[in-house]
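Just one protein chain is left out here, and the rest sit where they should.
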Amino acid sequence: MKTGKISTKMYKWAEDLFPICRSITGDGVRSTLNYLKNILPDMVLKEVPSGTKVFDWVVPDEWIIRQAYIEDASGNRVIDFQNNNLHLVGYSEPVDLWLDLDELDEFLHSLPEQPSAIPYVTSYYKRGWGFCLTHDQRSSLKKGVYHIYIDSEIKPGVLNYGELIVPGKTDEEVFLSTYVCHPSMANNELSGPVVTTALALWINSLENRKYTYRIIFIPETIGSIVYLNEHLEHLKKNVVAGFNVTCIGDDRCYSFLPSRNGNTLSDRVALHVLKHTDLNFKIYTWLDRGSDERQYCAPGVDLPVATIMRSKYNEYPEYHTSLDDLSLVTPRGLEGGYQALKKSIEIIEDNIYPKINVLCEPQLGKRGLYPLLSTKHSDKQVRTMMNLISYCDGSHSLLEICELIAEPFWELMIMLETLKKHGLVSYEKN
Amino acid sequence: MKTGKISTKMYKWAEDLFPICRSITGDGVRSTLNYLKNILPDMVLKEVPSGTKVFDWVVPDEWIIRQAYIEDASGNRVIDFQNNNLHLVGYSEPVDLWLDLDELDEFLHSLPEQPSAIPYVTSYYKRGWGFCLTHDQRSSLKKGVYHIYIDSEIKPGVLNYGELIVPGKTDEEVFLSTYVCHPSMANNELSGPVVTTALALWINSLENRKYTYRIIFIPETIGSIVYLNEHLEHLKKNVVAGFNVTCIGDDRCYSFLPSRNGNTLSDRVALHVLKHTDLNFKIYTWLDRGSDERQYCAPGVDLPVATIMRSKYNEYPEYHTSLDDLSLVTPRGLEGGYQALKKSIEIIEDNIYPKINVLCEPQLGKRGLYPLLSTKHSDKQVRTMMNLISYCDGSHSLLEICELIAEPFWELMIMLETLKKHGLVSYEKN
Partner (left out) sequence: MKTGKISTKMYKWAEDLFPICRSITGDGVRSTLNYLKNILPDMVLKEVPSGTKVFDWVVPDEWIIRQAYIEDASGNRVIDFQNNNLHLVGYSEPVDLWLDLDELDEFLHSLPEQPSAIPYVTSYYKRGWGFCLTHDQRSSLKKGVYHIYIDSEIKPGVLNYGELIVPGKTDEEVFLSTYVCHPSMANNELSGPVVTTALALWINSLENRKYTYRIIFIPETIGSIVYLNEHLEHLKKNVVAGFNVTCIGDDRCYSFLPSRNGNTLSDRVALHVLKHTDLNFKIYTWLDRGSDERQYCAPGVDLPVATIMRSKYNEYPEYHTSLDDLSLVTPRGLEGGYQALKKSIEIIEDNIYPKINVLCEPQLGKRGLYPLLSTKHSDKQVRTMMNLISYCDGSHSLLEICELIAEPFWELMIMLETLKKHGLVSYEKN
């Protein structure tokens, strides 16, 4: 796969998936998973029946939505789910009634401070219904009676998710999780699934994978709880690092949210990559969490799951509104997020413990390693190579060495390969 | 006991005790201890004879003081111990002689920079005598001869102290020490004894005490040395936390002085309470010490004794002068100090290790825990509850969790009780 093209591909997938009305269950999730399985044929689609007990939770009934609108007395559809699936509160019950504008008002949601945005509202675990609209639309509603029509069903069905296992040389696993339960929004959340899909393609193309990769596409919260309920012991035993992939497609800064532990391999790798990717990346704390790390890092679960994002959920103005669309998410934004996670995985794969083969400094001159590096930056590069060598003691991992000498992993890895070719350094890769 | 009234009680005790001329031995200490025993009937009064060897020290002779004055040639008493017991240097020898003002001068102590303050001076271990007076008084002394009269005795007797043991469920002890050797001064030091007395009443009223409380009222330095000499092995074996109670009655900032170790339970508890009591509290270091922690934390003694104060000795302008009086110490000042120590003890009693009973996040909604919290601060409170739950892993103490999520112990304790009632969290209290 040409990574030069991957940004275009990811953006195309996002465009295709954007119109689908996803929720935590139902046809929207299934269409989305089927679309992704087309790209990742080895992905397995799974389902769990409504009513299944999963730890403290119960898998909810499925929500089927066919049509929803508000018509005025003259039959004009002033709000129509067809136009934008954010118009309907997620899991709205079926409704067919006439209400005066005054009575209707309590079922409407809008944002006075963002008058052109439709807010995103759901009511998964409390029966009810509602419509979301821009504050401008709401202000323009005339007094009078309106016909409210929601053709939906909430009934036992299944919760769907997709699982892709890409085997490696060892049973130790790297875990990627992303979610497919948000309707037409782009950064939160189509960026996660499309970046994860691109990563899965790349991982699949790796010839020497040390780790087995477990990649899941789930509905948020209830999906991760379902998955943990089924795989907890396996995950606790095998997962060495993992990332929750979300909010990773806009062009703004990068962000980091740690695991609960805060110092797992995932945390250290993510911090290293972001530090060398974006000098101004934001560091959040565990207290700022809000996605599936809440389950993956819960007491007794304790998986090493950290999060690399671009603009974090809750923290950007378009969050959870119709403004979070495909003008906010860009090919370049997705590519940046993809690269950050790709580099993170490369570090996890390649984090070797290099050891110098000679005592005292090696004589680089006689091996032509000075000329080899003779560019306009050669002094800096020779110096960096000497610094690298000075820590190749077999007890520092390459990632630790990178932190000690403040250089990015991917540059020192190339230098190490040169040194290995000259017989100066030894390490086991994979 | 109503804590609403405790400030009034403490201030009344301070008023009653203020006029007594205390020193490290003698009638003043005895009257003070008898007054306190009236409030705390279980307190045991103890005595140790002069001449007893205690580690590197010897219990001094008792000082009896009946009368002391300076008269001018016309028989006017220009300085009289009756007016203020600070006028006489502590442990002054008997004197009856006439001196010219020039000769008298070297026996006088005043503070040019605080001309209306009588300084507090003692000479416990070097025989001598002297008078303290305001610098204004000193300046007004006319040339001429003066009659110096001190009717005192220094002779073998006893050193007195009071000890109150309030038993708990375990033999592990919390240790409180305060001192009763200062004459008419208020913050340093009647605040310590009256706050300690109020704490003793409250501790006595606790129905479920985990710890045994050992509370002593001693003369400073020699008293703590005497007490350690008698109880060192017991204290080292049993004391889990302790506080030296001093300078805890004025209205100004709070202060913290650590144990020598610096990271005992007492230190951590005190820092937590003060951080959530007074954003601008002062943190001193072990090098700023100056009271009985010098003995309690000495090498080989090493008790976990920290100090919570309001204005620290040595650091406020009225310190060790007649200006440290009952206008400086207030009911509100005493109440604040009392509350800080009470909260500290409550944390020590209740510092449990909570453990969540479900894997993944619990579903708070179905238990009505969202509405339960539905005040105007409800979002913040739900968030805090989720943060609390996220650390209930059985390996963090509640105090550690409080530090991790920057919330006060007493608020999270209430939340934990709610969670326990709902069966979500388990812990052993006491």
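Labels for the chains are A and B, by order of writing; each one numbers its residues from 1.
Going forward, contacts are C-beta pairs under 8 Å (C-beta built on N, C-alpha and C of every residue); 3 or more make two chains touch, one makes a residue touch a chain.
Here the structure is a predicted model, which means the values were calculated and not measured.
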item	value
Touch with the omitted chain, as defined above, among B:301, B:328 or B:424	B:301
Listed residues B:260, B:320 or B:343, member touching the removed chain	B:260
Listed residues A:60, A:157, A:242 or A:362, member touching the removed chain	A:362
Residues of chain B (touch criterion as defined above) contacting the omitted chain	54-57, 125-126, 221, 224-225, 228-229, 232, 260, 286-287, 289, 294-295, 297-302
Chain A, residues in touch with the chain not shown (by the definition above)	355-356, 358-363, 365-366, 386-387, 390-394, 405
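Note that in this section only the chains that are shown with their structure count from here on.
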item	value
Degree value of the rotation bringing chain A onto chain B, based on Cα positions, nearest 5	120
Centroid distance [mean C-alpha coordinates] between chain B and chain A, Å	56
